[in-house]
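The next block holds one structure in the form of structure tokens; read it before the comments.
Of the protein chains in this complex, one is absent; all others appear in place.
Naming follows writing order (A and B), and every chain is counted from residue 1.
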Amino acid sequence: MSKYTEDDLKKELETQEYEYGFYTDIESDTFPKGLNEDIVRAISKKKNEPKWMTDWRLNAFRLWQEMEEPNWANVNYKKPDFQDIAYYSAPKAIDPNKTLDDVDSELLAMYKKLGISIDEQKKMNNIAMDIVVDSVSVATTFKKTLAEKGILFMPISEAIQEHPELVKKYIGTIVPQTDNFYAALNSAVFTDGSFCYIPKGVKCPMELSTYFRINEGGTGQFERTLLIADEGSYVSYLEGCTAPARDENQLHAAVVELIALDDAEIKYSTVQNWYPGDKEGKGGVFNFVTKRGICHTNSKISWTQVETGSAVTWKYPSCILKGNNSVGEFYSIAVTNNYQQADTGTKMIHLGKNTKSTIISKGISAGKSQNSYRGLVQIGSRAENARNFSQCDSLLMGNKCGAHTFPYIESKNKSAQIEHEATTSKIGEDQLFYCNQRGIDTEKAIALIVNGFSKEVLNKLPMEFAVEAQKLLEISLEGSVG
Amino acid sequence: MLKIKNLHAGIEGKGILKGINLEVKAGEIHAIMGPNGSGKSTLSSVIAGNETYEVSEGSITLDNEDILELSPDERAHKGVFMSFQYPIEIPGVSTTNFIKTAINEKRKANGLGDLPAKDMLKLIREKSELLKMDRKFLSRSLNEGFSGGEKKRNEIFQLAMLEPKLAILDETDSGLDIDALKIVANGVNKLRNKDNAVIVITHYQRLLDHIIPDFVHVLHNGKIVKSGGKELAHELEEKGYDWIKELA
Partner (left out) sequence: MSLHEKLVSSFMVLENQGKLDLDSSIHDIRTEAISSFEKQGFPTKKDEEWKYTSLKPILKYDYSVFPKIETAVEFKDVKKYFLHEIDSYKVVFIDGVYSSFLSSTTHDGYDICLMSAAYKQPKYKLVLDNYFNKIANKKDSITNLNTAFSMEGAYIHIPKNIVLPKPIQIVNFYTGSEKEILLQPRNLVVVGENSHCQIIERHQSLSSNVVLTNAVTEVFASKRAIVNYYKIQNDHENASLIDSTYVQQKESSIVSVNTFSFGGKLTRNNLEFYHDGEHIESHLNGISILNEKQHVDNHTLVRHQTPNCESFELYKGIYDDASTGVFNGKVIVDQEAQKTNAFQQNNNILIGDKASINAKPQLEIFADDVKCSHGCTIGQLDESALFYMQSRGIPAKEAKALLLFAFTNEVVEKIKIPELKSRITKLIANKLGVKLGFEL
């Protein structure tokens, strides 16, 4: 390997296989493909939901039928056939209500392969986990420890049964059913997801975590997450996603709603590693996600995401800074390789006085991929002294990929201060030679430089996640590692 | 240790080195001096394996092994170190993280496991004290926002950490004030032993007051036109390079 050039690296990247592309053979209970009111009713029935919930879903379904799939994003893909998707798939071997001890050993083995052995997580990381495979929440750990603090952390299907007043009060208030095509679809057919409530003044003692996995072929995953941090509380929430390698495109359309009441703080971190498709651009997950949070007075929501997977990503975790002195943050790393397309960014809507937002976005494009940042910073006429700082940097590897920046900046208040910067660069030959001279080979040097480029965002991740994220970056961009 | 025979090299077809012959034995310090554009920096880049330059003729061996076919990182693993005239900035990568990666990569190439964190820290402490470095520099992004002097000191710190067989100091004195120069020179001198060797590339003699060379070579127009002892450096300082040009 006397001359390891970027071209060699690119070749390796193409042939590198998706590490999580295994399929777990567990018998599952799957609905027939297709979508109509009966299917919506059946999902609701399967979940044993109260009538208000069934009606809510049906309303969303009717609205969805009137809507058109959006096409403004900088992505090209074959629109999914919504009648060719199964909207419910549950692993049969387990009962959603079972405790962790009852979990299918095959499932546990799968988690181990994912590097998230529940046992290990329990012991080592002090993280409470909810795991959603295909459509159903499999196990929630640490329920008891959390209950002592009054923290509710459970599958949303369970919350609908046990805490209907909370769900009813907040669901759909941040992401209305009519928000967009996929949010409407999700509202009609969501099958599970996580629910979390942190009572007043409680600092959640551990990281809460949900792991999502699509296993069954031809299924869509529509999870719904609702997280409420009551006054003065704090929670850090982690979300991980993987899917097995499959030829067909799988659809993932999630909705996440965050509510930070006065003086509360929510940290929401995502490592998204859905199957990106093969090097020819075949298969891979369509990731069309709506994530939004509302900040009341003095509260803070911080989104951190590491996006390495999915064939097509369409995702804008946003903050509505309604309360005075509230703070919104968005830290993002998006890596695209081969034929991946990502159109991601954030919206910071400043409504309250003295509201602050920070946006740091790092896009890395390789192969024939297209990576776009799309963001909105909006300062309302009453948002006195609002502040925003945005930085969007792109790193290009090879000349067949694209990096695009589409920021929208709108200010209606003269006291607002907004700064936006964007740069595009490549890894310098001189940087590579310098690393080489110190004994670091080109591949490792690229990993090092990419990690350095992404550092401001990696630093925002909780420790356990940061290590995983760093590894993911390497896997996504380097052929020979692992 | 290092043997260069009839080395011809250039860039985009333009010849810069036109037949260099040089032998450096273990324990020796060689100084290479010469006017601007004489090929000094090209020589160091070619030894280190910078692929911008094409070698058209001649050989370079290290301990009798041909290194011309090796990539820059493989040469580094064999113990070649070059202190850059213009050290490169790598945003977001701390000096500590960088040097840790470099050391472990070298160890891996030599069949060793990672250096335990405890030993790494001890080594970093020791070497940063040797160079009187403020340790907060080590956690900053590599060379980013460093002054010229800080960058050079950081280069010598890396040299101390990597303990190479052959160290090439390319214009290390430029950008250094006299105090920093002494610290850097002191660092280099302390690292000397009978098994390693140093090539100092410089335009001026002042660094050579502190790192005393065994041999001085004068490079002009891609060739070594005169070799001698340390007194040659003083002669050059007094007379300038013009008389050398006449020699050629």
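Simple rule for what comes next: a contact is a pair of C-beta atoms (placed from the backbone, for glycine too) under 8 Å apart; a residue touches a chain by one contact, two chains touch by 3 or more.
Just so it is clear, the structure is predicted and the values come from calculations on it, not from any experiment.
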Chains in view that touch the one left out, judged over the entire complex: A
Contact residue for the chain not shown (choose from A:40, A:271 or A:401): A:401
Absent chain, residues of chain A that touch it: 72, 379, 381, 394, 396-426
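Everything below uses one rule, namely that only the chains that are shown with their structure count from here on.
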Intercentroid distance (Cα basis), chain B paired with chain A, Å: 48
Chain A residues touching chain B - in the complex, by the definition given at the top: 1-4, 428-431, 433-442, 444, 448-449, 451-456
Chain B - residues contacting chain A, complex: 48-52, 69-77, 80-82, 84, 87-93, 97-99, 101-102, 105-106, 109, 141-142, 158, 162
